[in-house]
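Quick notes on the structure that follows.
Just one protein chain is left out here, and the rest sit where they should.
Moving on to subunit A:
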Amino acid sequence: MTKTDLTRRHLLGGAAALGLAGLPGRVRAAGPLTVGFVYVGPKDDYGYNQAHAVAAKALKGLAGVEVVEEERVPETNAVEKTMESMINLDGAGLLFPTSFGYFNPFVIAAAKKYPKVQFRHCGGLWTEKDPKNAGSYFGYIAQGQYLNGIVAGHTTKSKKIGFVAAKPIPQVLNNVNAFLLGAQSVDPAITCQVIFTGEWSLAVKEAEATNALIDGGADVITCHVDSPKVTVETAARRGAFVCGYHVDQSPLAPQKYLTGAEWDWLPIYKGFVADVQAGRSPPNFLRGGLADGFVKMSAYGPAVSDGARRNADAVKAEMMKGGYEIIKGPLKDNAGKEVIAAGKGLPEKALELESTNYLVAGVRGAV
């Protein structure tokens, strides 16, 4: 026992000395690497946080890696305190604050204060002016929503599909646009109604929004909120079909679940951990889609027709090659303004997708 205590103390002391000495270039190399995960909600929410927590759990199995987690950390200076305690008390060398609103100013401030610790934030917010020990990673899950849209387009009878959205930020708007464009690739007459709830997690409002979409005639529903559980269950109870988001929600509605866009964060996290363990600085800006293995699809549900499967599988095969353009000119937004000219297109890693501020023609709703 004494021996382990001493080793641990030595390690911490060594790490602190390294921090004080400010050795350039190298991140703490010796000993196990402690990786800290910060979640905005509960880590078993059938949604966004669960997707991260599943990957974090898989990291625990790696040699030389220790994982510390904290859930339900609000997007306030609480996250800064959480990160500081992970650094100072747990000796974390690599931090993943996973919620969009953590980045500015909290991650930036912490990265400036602890230049020896690596911060990688989920969301495409990092730019060249931000600290070099911080960074962003994000999956272009709109590809998954496009495939959802294709299946929805084959399934809808009313030619109306619905989207329960949290906040009008670029990633959410990309998903709404992709969902409709996928459906319109099947039938250009399809429209998509979007309802914004204004918050990442508001159970009653999400249920009301789902009901309002179905009352308005939508018969396939998807969403972008932190926990799709309420939306999926409410829609299925009303007899509408659902496309999942974040993780596989098919156990919640086995008959009504068509397919779903899921994250796969494990390859990203493994890469980052390997970089830090090897003493390298992990990439500052990392994005990818289906082809990079950052995004995957749920298995098809029983209600998906053969035609829909073939169509979606064919497009998915195209996407797996990389460079698939969902936003392709000529394309207008729903106010009639041109967003991209004929002959141009945005592949999944295009930077413009991180600043989307429009809803494409056919989406009923406003940013």
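Everything below uses one rule, namely that a residue touches a chain if its C-beta (ideal position, glycine included) is under 8 Å from a C-beta of that chain, and two chains touch if they have at least 3 such contacts; residues count from 1.
Keep in mind that, in the parts below, contacts and distances are computed from a predicted model.
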Name under which UniProt lists the unshown chain, selected from "Cell shape-determining protein MreC", "Anti-sigma-K factor rskA", "ABC transporter permease" or "TonB-dependent receptor": "ABC transporter permease"
Omitted-chain contact residue, chosen from A:R72, A:K113, A:K132 or A:R280: A:R72
Chain not shown: contacting residue from A:P42, A:G271 or A:G345: A:P42
Among A:Q171, A:Q184 or A:S201, the residue in touch with the chain that has been omitted: A:S201
Which of A:S158, A:S185 or A:S281 contacts the chain that the document leaves out: A:S158
Candidates A:G101, A:G217, A:G322 or A:P347 - the one touching the absent chain: A:G217
For subunit A, the residues touching the chain missing from this view: 41-42, 44-46, 72, 157-158, 193-198, 201-209, 211-217, 219, 227, 229-230, 233-234, 237-239, 251-252, 364-366
